[in-house]
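So that we are looking at the same thing, I have put the structure below in structure tokens.
Complex shown without one protein chain; remaining protein chains in place.
Note that the chains are named A, B and C in the order they appear, and that numbering of residues resets to 1 at the start of each chain.
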Amino acid sequence: MCRWLAYSGNAVPMSRLIYETDHSLIDQSLSAHSSVQTTNGDGFGVGWYDHSDVPGLYRNLRTAWTDANLIDLCEHIESHMFLAHVRAATATPIQQTNCHPFRYRNWLFMHNGVVRELEILRRDIAMAIDPSLYNSVLGSTDSELMFYLALTFGLVDDPYGGVAKMVGYIEDLAAAKGVSHPLQMTLGIADGKNLYAVRYSSERDSRTLFLSASVAAIRELLPEEHRDTVDAYGANAISVVSEPLYNLEGAWNPVPESTFICIRQGEVSTRDFVPISP
Amino acid sequence: MCRWLAYSGNAVPMSRLIYETDHSLIDQSLSAHSSVQTTNGDGFGVGWYDHSDVPGLYRNLRTAWTDANLIDLCEHIESHMFLAHVRAATATPIQQTNCHPFRYRNWLFMHNGVVRELEILRRDIAMAIDPSLYNSVLGSTDSELMFYLALTFGLVDDPYGGVAKMVGYIEDLAAAKGVSHPLQMTLGIADGKNLYAVRYSSERDSRTLFLSASVAAIRELLPEEHRDTVDAYGANAISVVSEPLYNLEGAWNPVPESTFICIRQGEVSTRDFVPISP
Amino acid sequence: MCRWLAYSGNAVPMSRLIYETDHSLIDQSLSAHSSVQTTNGDGFGVGWYDHSDVPGLYRNLRTAWTDANLIDLCEHIESHMFLAHVRAATATPIQQTNCHPFRYRNWLFMHNGVVRELEILRRDIAMAIDPSLYNSVLGSTDSELMFYLALTFGLVDDPYGGVAKMVGYIEDLAAAKGVSHPLQMTLGIADGKNLYAVRYSSERDSRTLFLSASVAAIRELLPEEHRDTVDAYGANAISVVSEPLYNLEGAWNPVPESTFICIRQGEVSTRDFVPISP
Partner (left out) sequence: MCRWLAYSGNAVPMSRLIYETDHSLIDQSLSAHSSVQTTNGDGFGVGWYDHSDVPGLYRNLRTAWTDANLIDLCEHIESHMFLAHVRAATATPIQQTNCHPFRYRNWLFMHNGVVRELEILRRDIAMAIDPSLYNSVLGSTDSELMFYLALTFGLVDDPYGGVAKMVGYIEDLAAAKGVSHPLQMTLGIADGKNLYAVRYSSERDSRTLFLSASVAAIRELLPEEHRDTVDAYGANAISVVSEPLYNLEGAWNPVPESTFICIRQGEVSTRDFVPISP
């Protein structure tokens, strides 16, 4: 119901990926190809890392394609790791606190998908969040609850385990409450050094997610006169996206169903994602 | 580039036409059928008449489909004549003063279309506006300039003449400046007693505009069990719309190219629209 | 931390009380006299009753004094019972779902004050809300939690009991958690027929609250040439306000500390307010 992108590589102006590609995230906000909804106009957010301990965050409930501030910020802020998200709301209000990514200390979290029949599950999920984290939940989305539940289950020390137990908890709760196929999700998560991406759904029919080829590989795919255009990203650059940012055969590899990815300085490690009952 | 509707009839909650039809204006804001742009998410406005001298006006730069206030206002405000508009901006900023309808005393004005190459024509148009009206121009759209130019040319006393001279002025100016096909427009205009609609474009290929059949005629077209649903609108009710609000063979008649319509208490008078050089 | 007004009487344009008095609510939003904060610029809301079952609601996070829509709505909407509120946020985000009044079916609720050390109490309060009401909490304020807690404790059938048990619950919880003087509140509550107001604080030093004299009494206080100005409100009209809307000796009576007021068709019944441990 949303579209997102995550980037790790050399510091570049964020506009390079958010605006300046054929099917950029801004273009996707107006006309997504493979999303359930065509229009993703219910808020925008970008979180970025620089030399600070805590990432910067800019979230707005305006349509991304009309936000004059966003253009300037993306052109002027350079970052080596950033997450950006355009929202198509499901059932929760359009407000800044419901825009992705969500931030907790040095962590950022964003989600495309849904917790189905949330009205049946919400209260239990909220009560399962560690009381010390409860006050940090500022909005009313399923996504933010998923984030704080993953933190409750140890995301900071064990990202795979934190996410797998969060999913396991929701699957178990849904089974107990008679909700089938409760989870549909692609997740983008970062701590400033590592970038994580997860593709999963209860029904094993998850929303699209793509991993870019290496800059070296993309360089070879490009016509000779355009090869220089990718050099600024650096040898280690990787993007994870809901939809390819441009058409180039071989540049975007679909992430398989039920997969957990960790990206660190250009190294991509992939493992099967299996929920864990907490 | 926009979609609009205008209503004249018995006082009804505005939500009846704005929300509660199959292809309501709110639905059109997310997925217009015959518009140049699918999404009309760059602002919304509604102006309505009641017992006051001056119509009420509610304009917002949020997407119409996410505006919780708008739902309540449309359900709670009843009006016998109202104009509503969803905007897809061309080149001017998304701001309240650029949302339609525009208001001058008891007059409301809204526009779907464009003044082409406005950057070449804008200054002359602004200068042609009567100095006593100049300060009333609050935004930066072509549409608002058209309204004040029509007022300059006598809209209040002679609606046909005011609009025809406005169009004539812009056609003449465009010809002098080398701009071809300067105008594309459907206009909805009201003074509280009369509702006017105009379909015109320089190239004689105007955006769609439809006039509803009479309530009596629509009643006959409906299955017997649904006939009561239209009684609340009253025998004199008429709507003018950019796109039909629902599918019903015979209920929506296309307004012919180059037409000026005046609706007064259910009486529809139609004449050919021909620009007048002022 | 906020200012509010509530009105019950003949149907009048809401602008009469919200805009058109010397120290109107809009004036108070810019420069409150007796509020903890001078500026109440963190959102506005008005809820009004008409012939519908459910009251209308308009809430906005803009400063009230710059909201052009608000002026029009208040001038054009007439209501026999309405509640209006300007917010000065304490620690929760400025968003529409945090603006007062809050609505549940035919009920409206607004609050000036604070639940102190909310971060210690919030989770328990949320858990105490009836699960069937839990999903109706849309924002993150202390005030909305108070409303749903009062509903949980029977507000609909027994307004005094619902509020007294809500207060009792929070006082008991605070005592158990070591939070002293947890509650500071003036409440405005309505169901469309009855208007309720409560003045209470744990420390018995509550924010100001005033009840208007009867229209007949105010008529006598006015200079002879101005007496007609109040006739439109009707013999049964009553206002409850955080601050007097204008200066007129005898027109505004302070509501005593720890008081519960019920107003029904001009009849004012007053009783001492004592929390009840639920």
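The definition used in the following text is that a contact is a pair of C-beta atoms (placed from the backbone, for glycine too) under 8 Å apart; a residue touches a chain by one contact, two chains touch by 3 or more.
None of these values were measured; they are calculated from a predicted model.
Peer 1: Pick out which of B:119, B:205 or B:272 touches the chain that's been left out of the picture.
Peer 2: The one listed residue touching the chain not shown is B:119.
Peer 1: Identify the residues of chain C touching the omitted chain, counting contacts across the whole complex.
Peer 2: 30-31, 38-39, 41-42, 61-63, 66, 68, 89, 93-94
Peer 1: For chain B, which residues lie in contact with the unshown chain of the complex?
Peer 2: For chain B, the residues touching the absent chain are 93, 95-97, 119, 122-123, 126-127, 131, 134-135, 138-140.
Peer 1: Could you list which residues of chain A touch the chain missing from the display?
Peer 2: Residues 48, 50, 52, 56-60, 68-69, 72-73, 75-77, 96 of chain A touch the chain that is not shown.
Definition applied: only the chains that are shown with their structure count from here on.
Peer 1: With centres defined as the mean C-alpha position, give me the chain A-chain C separation in Å.
Peer 2: 41
Peer 1: In chain B, which residues are in touch with two or more of the other chains?
Peer 2: Touching at least two other chains: 68.
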